[in-house]
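Complex shown without one protein chain; remaining protein chains in place.
Think of it as A, B and C in the order they're written, each chain with its own count starting at 1.
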Amino acid sequence: MYVSQFAVLAAVLFAMGVYGILVRRNGILVLMSVELILNSVNINLVAFGALRDSIAGEVFALFVITVAAAEVGVGLAIVLLIYRNRRSVDLSEMDLMKG
Amino acid sequence: MGWTTSAAAATQTTASVLAAETSEAAEEVLAASGWFLENAWLIPAFPALSFLLILFFGKRFPKRGSEIGILAVGASLVFALAAAIQWISEVNRADDKNAALDAVSTTWTWWQNGGINFTFGTLVDGLAVTLLVVVTIVSLLVHIYSTDYLADDRRYTHFFAFLSFFTASMLFFVLSENTLQMIVGWELVGVCSFVLIGHWWEEKPNSSAALKAMLTNRVGDIGLLVGVSVLFFAAGETFSVLELNERAISGNIEHLPLLVGACALTAAVLSKSGQFFLHTWLPDAMAGPTPVSALIHAATMVVAGVYLIARLYGVFFEGFAIAGSSVNLLAVIGGITTLVGASLAFVQRDIKRVLAYSTISQLGYMVLALGVGAWTAAVFHLFTHAFFKACLFLGSGSVSHAVHSFDMKSDMGGLRKYMPHTYRTFMIASLALAGLPPLAGFWSKDEILAGTGGWGLVGGTGGNGAYTVMLVMGLITAALTAAYMTRCVYLTFFGQYRGHGQPHESGPRIVVPLWILAVLAVGAGWLNLPPGFQLVPENWTERFGHFVEPNEALSYFPKIAHADPSWTLAILSAVVALAGIALAGRYYFGKVAAVSPSATELSDGMVARSSLAAAGHNLLVNKYYLDHLYSGVIAGGVKGPIARAAYKFNQDGIDKVVNEVGERAVQAGHFAYDVIDQKVVDGMVNSSGVAPQLAGEEIRRMQTGKVQTYAGIVFIAAALLALGFIVFL
Amino acid sequence: MDALAPTTGALAADSLAGAALAPTTSVLFADALAPTTSVLALLVAQNVAFYVIAAIMLFAGFRVVTSPNVVHAALYLIAVLAGVAALFLLLGAEFVGITQVLIYIGAVIVLFLFGIMLTRSPMGADTEVDHPRRLPATLAAALVGAVTIYSVLDYFGDEQFPKETRTTTNEVADSIFSDYIIAFEAVSVLLLAALIGAIVVARRD
Partner (left out) sequence: MMGAPAAATAASVTASFPADLLAVDLAYWQQTVIKMGVVAAVIPAAALILGYVFLLKMMSFVQSRLGPMEAGPHGTLQLLADGLKFLQKEDIFPEKSDRFVFAMAPVMVLISTFLLYVVLPVGPDAVVSELDVGVFYALAVSSLSVVGILMAGWASANKYALIGGLRAAGQLIAYELPLVLAVVGVLIQAGTLNLQGIVYAQANGEIFGWGGIGNPYILTQFVGFAVFLIAVQAELTQPPFDMPVAESEIVGGYQVEYTGFRFLFFFMGEFGTAFVFAGIASVLFLGGWYVPGFDVDSNWLNLIGPVVMLVKIMAVSFLIFWFRFTYPRFREDQLQKLAWKVLIPIALANIVITGILKVAV
């Protein structure tokens, strides 16, 4: 197996995640796209760790998983709060900081 | 050291007795041994166990758990005293052999990882023993006191549980063998103080105060974490206190990381020991029950910071290059703190707040002493201060118990008649705090002042450097301290009673601890009479320092120089204190009392005058100036505003700064608008005025407030950046 | 696993079939076969497994960001996450792979579904789910993807994995608790902070 197989797959997933973040209006869907990006990074971490025969890749993939769990927890709490206050999770309405 | 050995005489050639004593360094290092020293872990174990017992079963006991706490702390006290006795006898044994006594370090390996031994254990030496004794004595008295003071409290059992835990945490911290353990103890102390300060959390100010204490301490705790980490790596991966000191002293740690580590630890001390500018939580912490305040201020929480410096003194001594200097971070912080604390104590109405600022000031003294290299003086001051400050706090509690208020101006006065015991003990402790001979505070304060080594002009010499500025600060504080305590005593005990109801003396469980502490406040100072004190036999002097300070033959303690005591300086400091008392006394007992027995001040002149009295002896010579102050003309004069300004800064200084910045920004904005938009546009160059306007309008649109737009920009920019790297590199 | 020494003499064709049947298992199965089968067969099996997984992931990933139905998107995300877990197994990272299943599918996805159903649970397509202007987003994503793919191919185009990439849980644990202990502590603090943060943000008072 070539490492580029994994890296290219990860890159495509990353690009999909970017697309999702930019185009989705629903807060939860944006969070899901973020998960796509994090997972693509994880693939890279583990793949390059295996390539260089280093355990660091796996360890940091674990850390990323942990951080992602924390991120989803807080992110969803925020989304729920927004929903409670505005009865909508549409991010394009969240522009009170407009210049 | 030389007081028992004949070998001492041979080498006793230098002028100073103390220098002579330390110069005859022991030839060998003797390992101390003793059951109580090796099993010191039992001392924190008792209160820790009692915490669990009270927490789970406390309410089933006839006294609702308090008896468990008292028993446990009593047992700790017995063990601590036994350890102290054993330590003293070991030191004597070592003296007989002209050897240095090494600290008793008992460690267990917790776990091993990556070649690092994570250990836990106890480290007992003179310093630790001192703290053990102080903490257990004060804690026991506070426990006994609390059974009366909080008799009807709704969370009586809970209170005692945490009182025990607080004690256990502090003892654990004191016995820490390594810095990791210190962090644990440090945090435990912080958590307990949070719980106890917020004991009556139903009222918003109390819970806010607890939160403030917690948060302010968190700021410093980061410093501790950083400092410990830096030192861990800089010293070649060790947490051990002894090894850290050793490696710092022997120069195995490079100076820069050592300095960084010491600075980070100083940040921790700033918050925990209430040093300027992180001291603000300490006065607010008065929201807790008075016994807790006594415990926090005398024996546990705040002295943890000072203890940290004393424990890791090798690191600080080398890191700040204390020897041979005339200024360093610790000394400056201590000096500023002691002045700020003392001046702020003037403007308080709340008796506990006076004492709180006083504590800040006295802690500043200790830090100052450590900063100038007067290690023994600092520890000794910690020792004596614990007794008289605990006595003052418990006394203030007794007073407030009687009058149901802490406000000196509106609810106290004349209590001398109603509460004779409280009055007497409070007076003794106040005089001790003010530093009048022969009370405890005098001896320790004098030692600190001598330790600055700044008195070379007149007589004594031999400090670690010429910290003249610190000496002046210390002297000013001495006067201020005497003055504000006079004010406090007058407002509380003299004049006419201004409160409601009939105050009465507190019960024996309050009065007896007060008397015990008062006796200690008188006697504790005699433990460390200055060397060469001609009025007593030579082997009565320097007892405390002899047993507490590690022998200079030991590798974990830096070679500090010892200042020579000087009669002149001692008399001067006593005179300064007396002057403070006299000025404030003349104001209160003379002028104010003459107006009316129930008066608390002369129109508005009080602050100005007593502050002036405290301001220092150089102002005292100016009679004219004093007269002005006496008549209250200089209400808006010089010193009063400074005290107030300091208080103001204390309370809302930051706000002011922010507002100021905001106003300036607005002004700048107006200026820009007036000049650029109006003048320029009205002027010739219309187009150049329109251009920035349009540009601003366009740029404004980029800020849509939509997160995703920003995200898109970020992604594209990152991709372009990466593209740039690919193309050009 | 290590002790297993197959004597069945499976042929390349068999292993291929095995891989196709259970793609997520191929690394272990490859282990079992490695001593007696040719390297070529192993590589073929692994590659087949990879491409099957990759195809599923790409389709599912595409649907995650385009599906008009929020719940469907979440379910497609499960497929992507399971695929990632399978890739981890393929790379010999057992522990991470299973953690991926436990944390992502067992917790994160459930949280997502929970969040969706608590906010609203539209049956059928939700037309308002995307911004109307998709072109710039597509361009941005394409730019990011193209740059990344190009650089990856440029730098790592012909690097192959070593034959043995398997790591044991022991190694991971040792590594976490020695070399990365500080990062580990930091992450645990982060988790605590997130816990408190989520409670503070979401509670009603």
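To be clear about the criterion, contacts are C-beta pairs under 8 Å (C-beta built on N, C-alpha and C of every residue); 3 or more make two chains touch, one makes a residue touch a chain.
Given the structure is predicted, the values throughout are model-derived calculations rather than measurements.
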Neighbouring displayed chains - absent chain, whole complex: C
Residue among C:Ala55, C:Val110 or C:Ala193 touching the omitted chain: C:Val110
Residue in contact with the excluded chain [from C:Ala55, C:Leu102 or C:Leu192]: C:Leu102
Residues belonging to chain C that touch the chain removed from view: 1, 3-11, 14-15, 17-18, 21-22, 24-25, 28-29, 31-33, 69, 71-72, 75, 78, 89, 94-95, 98-99, 101-102, 105-107, 109-111, 113-114, 117-118, 121, 123-124, 168-169
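Note that in this section only the chains that are shown with their structure count from here on.
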Intercentroid distance (Cα basis), chain C paired with chain A, Å: 12
Distance between chain centroids, defined by C-alpha means - chain A, chain B (Å): 48
Centre-to-centre distance between chain C and chain B (centres being mean Cα positions), rounded to whole Å: 55
Touching two or more other chains - residue numbers and ranges from chain A: 18, 22-23, 92
Multi-partner residues of chain B (at least 2 other chains): 708, 712, 715
Contacting residues of chain C [partner chain A, same complex]: 43, 46-47, 50, 54, 57-58, 61-62, 64-65, 70, 73-74, 77, 80-81, 84, 87-88, 90-93, 95-96, 99-100, 103-104, 107-108, 111-112, 114-116, 118-120, 126, 128-131, 134, 136-138, 140-142, 144-145, 148-149, 152-153, 156-162, 165, 167, 171-172, 175-176, 179-180, 183-184, 187, 190-191, 193-195, 197-199, 201-202, 204
Residue numbers on chain B that touch chain A, as the complex places them: 700-708, 711-712, 715
Touching residues (chain side chain C, partner chain B) in the complex: 131, 136-137, 140-141, 143-144, 147-148, 150-151, 154, 177-179, 181-182
